[in-house]
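Before any comments, here is the structure.
One protein chain is absent from this view; the other protein chains keep their places.
Chain IDs A, B and C follow the sequence of writing; residue 1 opens each chain.
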Amino acid sequence: MEILMFNLLGGLSVALALGAIISKRPVNSAINLIGTMFCLAGLFAMQDAHLIAALQVLVYAGAIMALFLFVIMLLNVREKVGAESRRQPYWQLLAVVSAGALFVPLVTLGGGKILKFKEAASGFGTTAAVGRLLYTDYILPFEIASVLLLAALVGAVILTKTKIR
Amino acid sequence: MWGLEHIWWVPILPLIGATINGLVGHLLSKRAVGVVAVGSTGLSFLVALAAFGNILGLAPDQRVYESVLFTWIQAGSFTAEAALQVDPLSAVFLMVVTGVGFLIHVYSVGYMGHEAGYPRYFAYLNLFMFSMLLLILGANFLLMFIGWEGVGLCSYLLIGYYYEKQSASDAGKKAFVMNRIGDFGFLLAIMWIFWTFGSIDYTTVFPVAHDKLALGGLAVTGITLLLFLGATGKSAQIPLYTWLPDAMEGPTPVSALIHAATMVTAGVYMVARCNALFNLAPMTMMIVALIGATTAIFAATMGLYQFDIKRVLAYSTVSQLGYMFLACGVGAYVAAVFHVMTHAFFKACLFLGSGSVIHGMSGEQDMRQMGGLGKKMPMTHATFLISTLAIAGIPPLAGFFSKDEILLSAFLGHTPGHLLYWVLATIAAAVTAFYMFRLYFMTFTGELRAEDHHVRDHVHESPNVMTMPLVILAGLAVVGGFLGLPMIEGGHALKNFLDPVFAQPGHAAGGHDVSVGLELLLMGVSVGMGVLGILTARYYYSVKPEAAVELLNKGGMIKSIYTLMQNKYYVDEIYDALIVKPIVAVSDKGLWRFFDVKVVDGLVNFAATFFMGLGSMFRTAHTGLTRSYAYAMVFGGVFLAGFWLFLSSGK
Amino acid sequence: MITVNHYIALSAVLFVIGVVGVLTRRNIIIVMMSIEIMLNAANLLLVTFARQSGDMTGHVFVFMVMAVAAAEAARGACDHPRVVQEPRDGGY
Partner (left out) sequence: MTPIKIPSIALDAIGPEMVLTATAMVLLMIEVFADKKGRDHLGYIALGGSVLAGALAYKLSGVSVTTFGGLYVVDNFSTFFKIIFMISAGLTALISVKYAQDEGINHGEYYAMILFATVGMCVMASARDLITIFMGVEVMSIALYVLAGMTRTREVSNEASLKYFILGAFSSGFLLYGMALVYGATGTTQLQAIGKAAGLLTGNPMFIAGAVMMTIGFAFKVAAVPFHMWTPDVYQGSPAPVTAFMSTGPKAAAFAAFLRVFAEAFPAMKEDWWVIIWSLAVLTMTMGNVVALVQNDVKRMLAYSSIAHAGYILVGLAVASPAGSSGAAFYLLVYAFMNIGAFALLIVAAGKGERTTTYQDFSGMGRRSPLTALALTIMVFSLAGIPPTAGFAGKFYLFMSALEKGFVWLAVIAVINSVVSVFYYLKLVVYMYMRDEDGEARPEISVAAPLAVAAVVTVCAVMWLGVMPAKYIDFAKSAFLPF
């Protein structure tokens, strides 16, 4: 069951991610990406990360991707056909090879040891447990996140005003 | 003791003068500017004089005074103090710099009187005095370096003083570049010294040099070679000498002060100061002597056929500096310092005299336009003749004693090849006498050749403010040599004064073991060479001027040599072709256009062209920027990861 | 059985896909989405390691990454349409 789920969700997420970067139209990319997010949420849930799985759906798939879709529709961004059709296949090959080369140490050499999961403690990954951590040990990063979001908010406002007053 | 304790005022006073003239000089009257500049230097000279008196009053082995103002940089094992040190060596330089400097300031008041930017000139000149005094008084290498950079900077600013002239600002840049090459060597040497000794204070480094460094070892040879590289840049030795003749674009008093009497001798000071290190590096000593002797003869021959009065003097300076390094190279530091001193007197006098001539000739510098000025400018003529005789080495003038001592030291030296150096230096002495008297005869005797009748009618003697310094300097050029009368028992006065600085541990500080007969013989030879040079010059340029022209017209060898020398052996052209152009090409065409535009902008394109051939190169080159930046990051990451993995797998 | 290594491999593949997307696409919006894929790959890794060590710090980290992703998306969403569509340098 676990293997089946992993293969299904994992394979689907890779396929959708590929779809997202290959699609000609940004809208298709975004839809594909939302699919990837959902698959990842499933994978999170499989690992007892319940809160994170929920947030993945709510924040990522729900909010962030919705924002992307908004931008795409508002700007009516379209890949310029002429420009994109001139894409060089060799470039992509080169990109895959070089980015993959970064992972040679990780994927191949790291495989020497098989790391197994242990049984999770009760309450692992629940909203209560993670929330408790957030409000105690990690209260500082949590507060910084509020500064971050405030800065981003104000920044977005000021950047979108072409001419301010 | 009044004097030594106030030694800080010696450099600070000119700095104050520079600050006043630099910041508010344009608001002051010319007179006030002159008073501030001359006054600050004059006071500085008085304090230096008092300090010198104090030093003389101490017992010979007590003559080191250090004055610490504050700790400048202190961090861990590294300490650099803002401290001044007065010992016999710096005291001699102190007197020369403040004394000659003061006279030249006085002279400048007259000479620069008509120039715009009068306060600027004096601000730079005072700043120069400050830097030079810091250079010679600093108690550690770092302070010396700061002074070293400072004098280079002021020299650069003053050479480019007439910046409206393209040649002047080019000359300034050239001086700066060559000095930077030397400074770079000096800085590395300082770092190496710190690395070896854990300190950069003279009082810590020199006494232990003998124990810490192996004779002729890599460390000491490296350090001294780098130091000498610094000296070649500052003191215009082969191969970094070409800036000095070009530096004559600056105002003439500047040439006298910076490019003859003081700054260019900083290299000699540095080598003499570091004698404890140089004595341990025989190979460096040999190179120093070789370069010195070669420069002496090389520059002298270049002076033979110049027509610009200041350029002749410039080549002569390069050549005389060569003598000083020759003396250092054979271990005769006293002779080197002695020659620095006498040279400062007569060369400053010559430069100021030439300035007076140029002043009288309404700015004309070409000797072919001069002639017969002796009658119209009697003061200048007399002082100039005395100095010319001094540089030619005619007894009993100052140049004779110091040059003779160098030649004697070279003859008796222990450095390999010392006899060759002696021969070179002796020939150079004859050549020097020849071209200096060529200059003299062309300028002061015969008929005035100027075509412009405005200039002809306008020739006049310079005002007193300019001639008085000439007289004083000429007087010094007459008597300065007596400090080094070699006949006195147990070495001469200057030698006795300086010996504690140059005493080598383990060696008795003694004079040369030489018979009076040999000494007299060598003197005879050098004086003979000088007289020979003078007489030849008299034949060609005074008695029978057409002979020189005839000689040239015969063509062949002599003519080609003449052309070669007149073009300064094409050294500048060679430098340009060998060094400047390739560097420009590499940095502009190569590194920038290639690295930034090709490799970085389009490392991708580079790889792509591999596959797709040159045909599509132009198209791919325009595919945009940001993405290629991302590529560069990824490739950099791959490089890092591979490198790191390689390193850690080695363990 | 599914081990940690499976998840690492999956995450690595996703990360590479994200990098390739950044390197090959010209459309700025798609490039931003590729960066989101990279961040998600990191999140998967964090969740996996949290599960492996039984320590929920990884979850907290993912939470923070989501905040960052939101902030970056907000910044990314507000570029002038013309700059996004026709960058001066002839494309991204």
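As a convention for this text, contacts are C-beta pairs under 8 Å (C-beta built on N, C-alpha and C of every residue); 3 or more make two chains touch, one makes a residue touch a chain.
Note that the structure is a prediction, hence the values are computed from the model and not measured.
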item: Neighbouring shown chains of the undisplayed chain, as defined at the top; value: A, B, C
item: Residue touching the undisplayed chain, where the options are B:Leu188, B:Val423 or B:Val531; value: B:Leu188
item: Which of B:Trp2, B:Phe482 or B:Tyr629 contacts the chain that the document leaves out; value: B:Tyr629
item: Interface with the undisplayed chain - residues on chain B; value: 70-78, 82, 142, 145-146, 149-150, 153, 157, 160, 163-164, 169, 172-173, 176-177, 180-181, 183-184, 187-188, 191-192, 194-195, 587-588, 591-592, 595-596, 600, 625-626, 628-630, 632-633, 635-637, 639-641, 643-645, 647-649, 651
item: Residues in chain A touching the chain absent from view; value: 102-103, 105-106, 109-110, 132, 135-141, 144-145, 147-148, 150-152, 154-155, 157-159, 161-164
item: Touching residues on chain C - with respect to the absent chain; value: 8, 15, 18-19, 22, 28, 31-32, 35, 38-39, 41-42, 45-46, 48-49, 52-53, 55, 57-58, 60-61, 64-65, 68, 71-72, 75-76, 79-80, 83-84, 87-89, 92
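The rule is simple: only the chains that are shown with their structure count from here on.
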item: Separation of mean Cα positions, chain C and chain B [Å, integer]; value: 64
item: Whole-Å separation of chain centres (CA-atom averages), chain A against chain C; value: 5
item: Centre-to-centre distance between chain B and chain A (centres being mean Cα positions), rounded to whole Å; value: 68
item: Per-residue overlap in chain B, given as positions that touch at least 2 other chains; value: 631, 634
item: Multi-chain contact sites of chain C, meaning residues that touch two or more partners; value: 19, 23, 26, 91
item: Chain C to chain A touching residues, read off their complex; value: 1-10, 12-21, 23-30, 32-34, 36-37, 40, 43-44, 47-48, 50-52, 54, 56-57, 59-60, 62-64, 66-81, 84-85, 91
item: Chain B partner contacts - residues on chain C that touch it in the complex; value: 19, 22-23, 26, 87, 89-92
item: Sites on chain A touched by chain C in the complex; value: 2-3, 6, 10, 13-14, 17-18, 20-21, 23, 26, 29-30, 33, 36-37, 40, 43-44, 47-49, 51-52, 55-56, 59-60, 63-64, 67-68, 70-72, 75, 77, 79-80, 83-84, 87, 91-92, 95-96, 99-100, 102-103, 106-107, 110-111, 114-118, 120-121, 124-125, 129-130, 133-134, 137-138, 141-142, 145, 148-149, 151-153, 155-156, 159-160, 162
